[in-house]
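Starting off with a structure, shown below.
A selection of the complex's chains, in situ.
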Amino acid sequence: TGSLQAQTTIRVGAFPNITHAQPMIGKANGDFEKAMGPSVKIQWTSFNAGPSAIEALFAGAIDMTYIGPNPAITGYVRSGGGALRVVAGAASGGASLVVRNDSGIQKPEDFHGKKVASPQMGNTQDVALRAWLKAHGMKSMDKGGDVQVVPLANPDQLTLFLKKELDAAWAPEPWATRLIREGNGRLFLEERDLWPQGQFVTTHLIVSAKLLRDHPDLVKNWIRAHVELTDWINAHQPEAKRILNQQIQKETGKALPPAVLDEAFARLQVTYDPVRNSLLTSARSAYDAGFLGKQMPDLSKMYDLTLLNQILAEKGRKAVQ
Amino acid sequence: MTTNPISQPGFSEHRSPVRGSVTPHKSGLVPVRSNGNNGTAKLTLKNLSLTYKANGSSRLLALDGIDLKVKPGEFLCIVGPSGCGKSTLLHVIAGLQQPTAGHVLVDDNLMDGPGTDRILIFQELGLFPWLTVSENVEFGMKMKGIARAERQEKVQYYLRLVHLAQFKDSYIHQLSGGMRQRVALARALATEPDVLLMDEPFAALDAQTRDLLHDELERIWAETGRTIVFVTHNVREAVRLGDRVALFTFRPGRIKREYKVDLPRPRHLEDVTVAKSAREILDDLREEINKSLEAEYAGEVLKR
Amino acid sequence: MKKFMRHAIFYSVLIGIWALLAKLKVWPPYVFPSPQGVVESLAAGFADHSFWIAIGVSMKRMLLGYSLSVLLGMVLGLGVASNKFLEETMGGLLVSLQSLPSICWLPLAVLWFGLTEKAILFVVVMGSLLSVTIAMETGRQQMPKIYGMAGRNLGARGFRLFWHVLLPASLPYIISGLKQGWAFAWRSLISGEMIFVSLGLGQLLMMGRDLNDMSQVIAVMILIIAIGYIVDGLVFRTIERRLQQKWGLAPAT
């Protein structure tokens, strides 16, 4: 299939965001181009939000993308399992419950009657927040409890922190850090403390089912490069952070303040493990909270980690679940 | 000397069929009955009626059973009280308004819709404010597909005719009322239609300019054999210009009477014969208006 | 000269109030930046060329998309105007279709055009197209009857009637549609540029909001306002002035 590969272009999506370290750094350094060889052309597209990336994947405008768990689930469920597969992880951790310093919250019980924000109705943090409240015997107002859960865009959370109209927020990085640094906030808990081994998925790599079917070799090459890049990042954190920030600046015109970057990055873990169980657990909670329809969707076929595990085996590492 | 190509001996009066004499009436007017003859007509109006929706559910009968023939090359003047339906009639002939009943034949063919064979000078003029004077005059020719060079020659000719050559690049709002009226006149003449429908085209002109334009119009008419239907409220003007004058009743508009004008051309507005003929029509008109005023106020007389 | 002075005073006072509010720290500077902060953002943006690039990219899209939607909007307006069937069916839908937010067109744009410039153009065109059509339809509905009558009387028919009479006669209305269309086009462009990261001003604006960087948001707003101001002065005011001169219309006082 050499001649076929000669014309192959693969179109990849990613977000200019610190939870997308592999694609950003790989893009900056040309690592993927090197790994895929001259016969494959890589066409990068940066997205601002998950739904757009899923839309593009649905429309056949991209072949694979780095993306958060939520849009991946909706994309999988919406297409009846036909559109995409998760083939690797990219990042774990990086979400925290931040409380406003003068909100008077010291312990979980203090959340009674408070106003707590999540980024979006039904997304991972929203689900995590509701599950955590439930675990501590509280309910959100719409379920008849006394904690007001307000889904709210991250920037608005900061504004309302400053206006003292919001008491707490379950936020991903770098917003958790910014709420702490700029919004007079305090870290109440890190979500990773709630998970086994402190791992829960934040970003993973999905590919269209079609690409996986037609060009498993390409996907495999990509995953290999992805794994190697992950290792490199973990081994060269300071340089990785510098390149990451540069790339973010290049694409968005704005770099993160170094302090925010450092603090946020510290709460993240760059990994190739998709932490499948965390997603399934989270999906279960989401279903319990009524976000996934009348029937618990079957997510068992959402993962195809064969290629990843092959590569890990090549490298003599432990397979992931 | 008459430039009128058609010459028909006298006929009886239109509505009340009293026979007129064949020799010219002493005032120069001969009552005629236009429907009597069967020669080809340029325009034939058959039993035309038109009802307007007025306020609410009430209706206004503007034209009521108009029968009229206009012969090719005839100069027909229409006079009548204000609001009797003269403009409405011209709109119908131009094909811009649908009659409620009856129909219009042009050259014995059923007319449907407007055509460049019948050009109307609107009472409201209807000049295009987004065009200059010369572009306005050019408009009809452009629509007819006349070549640019010829168009411009004609624009110049007709603008001179109406004494507006100097204003060819002006926009309409820069003209006085009378100048606008002359632009509308030039625009219609320049289109050179078979039938010219003119709705009080000289109403806003000073006496002298009007006299000059009377002469020009008569000359063009005589030279080209055009058919002209000319609405005016100036009875003298009607006698000055027309082969025939039709007098409309007040409301609804009917043809009360027709007069053949048998005075030799060229005539002049101030001619004694013209004045005399006009006075005769004016008397009929006056009678018509008084009758209708009385009707309108149910016998109540306006205090004065 | 005097006019310039008045302008200068007006804007100075505006900026003065702003600076005062910022100085008094009525609201935290994160959400209510000072003029200096915004000027710094502007300077930085221009210095690292990101603003220049964004302006260039977005203006290109605006010019293309806007021209296209004016053109198509007019054609559609002609269609609706000249075809009774279209008028009945489409006519009543114009306002409602125009009120669909751009977000509705994003999936279709991606589906039909992929992640290309065309997708963004599509969103811009869909966003402002009907605005021009609405204005044309209103113009045609509200135009004095005499113009159409005079045109037909002088032999104008069909397309020629439209082009030589109906269009110029409703130009005063169309201008308003062009202005509103411009506003719609900008807003749609900003939405369209959210499909993917595409360097435009919309991107910068959204970045600013996503990072809660109000200085940047306001800097981009100022850019949009400035561009609009220039276009308004160069295009719309010029058309308006010419129209006023020709028609002898004048602002009543």
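We just call them A, B and C in the order they show up, numbering each chain from 1.
Quick note on the criterion: a residue touches a chain if its C-beta (ideal position, glycine included) is under 8 Å from a C-beta of that chain, and two chains touch if they have at least 3 such contacts.
Computed from a predicted structure; not experimentally measured.
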Worksheet, complete the sentence: Total copies by chain kind, whole structure file, are A x1, B x2, C x2
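FYI, only the chains that are shown with their structure count from here on.
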Discussion item. Edges wherever two chains touch, nodes for the chains themselves; is that graph a line, a ring, a star, complete, or other here?
Written reply: line
Discussion item. Using CA atoms only, can you tell me which chain is the most central one in this structure?
Written reply: C
Item to complete: Considering only mean CA positions as chain centres, point out the chain farthest from chain A.
Response: B
Response to the item:
chain A and chain C have mean C-alpha positions lying a whole-number Å distance apart equal to 37
Fill in: Inter-centroid spacing, chain B versus chain A (mean Cα positions, whole Å)
84
Worksheet item: So, what's the distance in Å between the C-alpha centres of chain C and chain B?
Response: 50
Response to the item:
In their shared complex, chain C is touched by residues of chain B numbered 91, 94-96, 113-116, 119-120, 122, 124, 126-131, 139-140, 142-144, 171-174, 187, 191
Worksheet item: Once bound in the complex, which stretches of chain A touch chain C?
Response: 11, 13, 16, 45-49, 52, 55-56, 58-62, 154-155, 158-159, 162, 178, 182, 251-254
Worksheet item: Can you name the residues of chain C that touch chain B in the complex?
Response: 146-147, 149-150, 152-156, 160, 164-165, 168-169, 171, 243, 245-248
